[in-house]
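Of the protein chains in this complex, one is absent; all others appear in place.
Labels for the chains are A and B, by order of writing; each one numbers its residues from 1.
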Amino acid sequence: MGTARLLAIKGGTLFGVLIASLLLVIVVLGATGVSDRMMGSIVNEEIRELRQSLAQTIRDPIELERVVLVERDQLIEFYGLDNPWYTRLPDMVWRILSLDLGSARTLKSFSGSTRVSDIVMERFINTVILVTTALAISSVVGLYIGVKLATRVGTKLDRGVSYISAASYALPSWWVGILFILIFSFQFHIFPFGGITSSPAPSGFLNRTLDIIWHAALPVITLTLASVGSWAYVVRTMVLNTAQEDFVTVARSKGLPENTIMNRHIIRVAAPPIVTNLVLGLAASFGGAILTETVFNWPGMGRLYYDAILALDENVIVALTFMFTLLYVSARFILEVLYILLDPRVRY
Amino acid sequence: MGERTRSTFKELLSTGSGKAGVIFISVLFIISLGVVITYPPDFGLKYWSNPVLWADNPRAAPPAWTNLFTSDDKAETIILETSVPSERIPGIGTGIVLYTFDFNYNSDEAPTFTSMTIENIRYNNRPPVLTVNIERPDGNKIELFKLIVRGPLPDEEAPFTRFGETPFRIQFSGDTSVVGSVSNFLKQKFNISMSNQDLLLSGVDTVVFGIPQDDEKFEVLKGSYKLQVEAFLYDDDDSIGKVKFVLGGSVFGFMGTDTLGRDLSIGLLFGFPVALFIGLVASSITTVIGTSLGIISGYMGGKTDTLIQRAADIFTNIPLLPILIFLAFIMRPNLLIIILILTVFGWPGLTILIRSMVLQIRSGQLVESSITLGASRLRIMLRHIFPQTAPFVFAQMIFFTPSAILAEAALSFLGLGDPSLPTWGQILEYGFRNGGIFVGYWWWILPPGILIVITAMTFVLIALGMEPIINPRLKRGN
Partner (left out) sequence: MELLDIQNLKLYYQSSRGPVKAVDNISLNLKKGEALGIVGESGSGKTSLSLALMRVLPSNIDTNEGKVMLDGTNITQLSEEDFRKQIRWNTISMVFQGAMNSLNPVLKVGHQIAEPMLLKKNIDKKEAYTKTENLLEMVGLSKEVFNRYAHELSGGMKQRVMIASALILNPSLVILDEPTSALDVSIQAQVMNLLKRLKKEFDISMIFITHDIALSSDICDKLAVLYAGEIIENGTAEQMFGKPKHPYTQLLLASIPGLKKNIHPKFISGAPPDLTSPPSGCRFHPRCPHRFDPCDKKSPPAFKIEKDHVSRCWLNGGEK
């Protein structure tokens, strides 16, 4: 099958996963009565607005109430709130997909809007910045260390890193972040306690950017440390396995320079299984990002989760769950594409 | 099977990490056992969430042993209590019962608070009157407080009891009459006027236990103090159950306290059995389900296989933490449901691995000959396929335990844990929410995390120690 068809199948599967997650969310919301509550709050919001605008024209309070009540019943019928929740399934799916979830209860966006979609979307970019930076750094560093280790198998360095990578499996990265804050912010005052900018924010583009980088340092380091240990070890193992293959001996017999052999015949061939392992660690990276953002008060979607839990804001939670699933599915898709590009064997 | 377990165990102990792991887990189990035996079953709800019990502890106090490392002597909590009066001074009609506490005060700072608790007062006719005064090393005596016990109510009958179920507790530092007395004392003895507000700000105890300096500050007056309760009891039968004074320190206990005054060592100890429970139960159930489905899927093949594989595929493609957060937020589950949810997301990984192993085993000769002999499918799966996967399965179970513990800690940290069962994650959550990082409450923030890490590491060490057993190629040195 051609590359296009393969991509379509992968994309379709991932999209199916997205819908399955959505359905899970909606079913749970419905079965626990929360979706009724959510829709109810959306209705109430519209009624409120309606009442305000009608109050301009209808002076008589009794008449006003009557009109509002009629509207309310109409709205309830329109949204299907008078029916059980599973009749509203397709509507809910579309609502969540388009982030049309009304207003948050108490949370506000930076610009003051209370619409859930605004709040979530403006934090989206912050999370992406954090996660991709950390992933990029840990990939590069991990790759470098992993290759270095593969050429030094059995040495103390090799064993040391294998213990560290096993240890990092037991270490909650968010607690390490807390540790860092205690040491580097509280004790030594090197880095800020959290947030994305100082207040007041410095003027000038360069200063602002430096300020952001200074704030991002600890969270990025925390996220990177969480994954780089096991990542380096995976690279090392894959490279080692590949280095023992026959075609590597053949390449060496051809008198090719050692550099070429390492890059083109070992690393390049080990790349597809390495990408597979990257995929496996992706969920953990996202989970770690949520917690790290919370610890460092980094204004991304992860921190929003924490705030929304404290504020008991269902609409925001649902929106965030969807956005994270979407982000995860997209990241996986990108990696699947990468895998197909790297490994010609799967294309046929 | 017993023989195999014994030899496995011996192999485990032969590696460095295996040895360490076994030692650690034994320690964990012993501590957990101790906790389970000595703690009340409703500890979480009745004790940990009950602020009254912690009222007499200093708030957010570092552990007592930090005093060894600081240059100045921090105030340690002093508890003075008795049920027996020190003296009875008989008198006509009225008798005076004295409860006297002599103590030395030598730290470099004044107590953070002073509180008095009176329990169980009985009287027959007239209610007793209690006066509390303190005699300082410089000879000065301050009458701090006067307690007039409430008289009999119209529908009450003698003997009358007060403060039986709910003891009377007063914190001198915050009581207006005490503030007034201390203010008077200041003016009379030292000719200093301080408004009540200023007194409250600087702390009543700094005055009671201190000598004023030129710069309007007080230096601690060290020496022997006498704290006394004079109780006027009007009948010989009248009695006071217990008198207790607490001079709050700024350090407390083995692990310090949180902002509610809760003794962290008690809470942290409780976390041991809970963490082990979460980890082992979650991983056991996950392993059982994952292995069974993996073996069935790999061996039966066909539609069953496809179905199970599709399901596993979907689950491994769902990001764990966001969905976990969502479910925990909506359902506010108790610990068992949390464990169940972790299991639901944990089985697919194992199933896929086991299935590929089974596919290899299935084409082996042992299975072939069993089929030829007419063994039933269930029998083959149980007695021929499973034992070959058993070491790997066991190792996976060990390996999954830390992730279950960490997942619960993460949920608790976000505030979604089971509130009736304090876990390390929850202690962390409370510390974090109260800004513990920003004010440096390291004794609150660090230990729960360290304990989580140690517990998780224990299982990782055991899993590492088991690796040569599962992977015999490594053992033979290839």
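Going forward, contacts are C-beta pairs under 8 Å (C-beta built on N, C-alpha and C of every residue); 3 or more make two chains touch, one makes a residue touch a chain.
On a predicted model such as this, the values are computed, not experimentally measured, just so you know.
Peer 1: Missing chain touches which shown chains?
Peer 2: Result for the missing chain's touching partners among shown chains: A.
Peer 1: Considering the complete complex, identify which of A:15, A:110 or A:247 is in touch with the unshown chain.
Peer 2: A:247
Peer 1: Touching the absent chain: which residues on chain A qualify?
Peer 2: Where chain A meets the chain not shown: residues 245-247, 249-257, 260, 264-265, 268-269, 271-272, 342-345, 348.
Note that in this section only the chains that are shown with their structure count from here on.
Peer 1: Distance between chain A and chain B based on Cα centroids, please, to the nearest Å.
Peer 2: It comes to 32 Å between the two C-alpha centres.
Peer 1: Quick check: in the complex, which residue numbers of chain B touch chain A?
Peer 2: 313-314, 317-323, 325-327, 329-331, 402-403, 406, 409-410, 413-416, 428, 432, 437-438, 440, 442, 445-446, 449, 452-453, 456-457, 459-460, 464
Peer 1: Report the residues of chain A in contact with chain B in the complex, numbered from low to high.
Peer 2: Those in contact with chain B are residues 13-14, 16-17, 20-21, 24-25, 28-29, 32, 34, 166-167, 169-172, 174-175, 178-179, 181-182, 185-187, 193, 283-284, 286-287, 290-291, 294-295, 305-306, 309-310, 314, 317-318, 320-321, 324-325, 328-329, 332.
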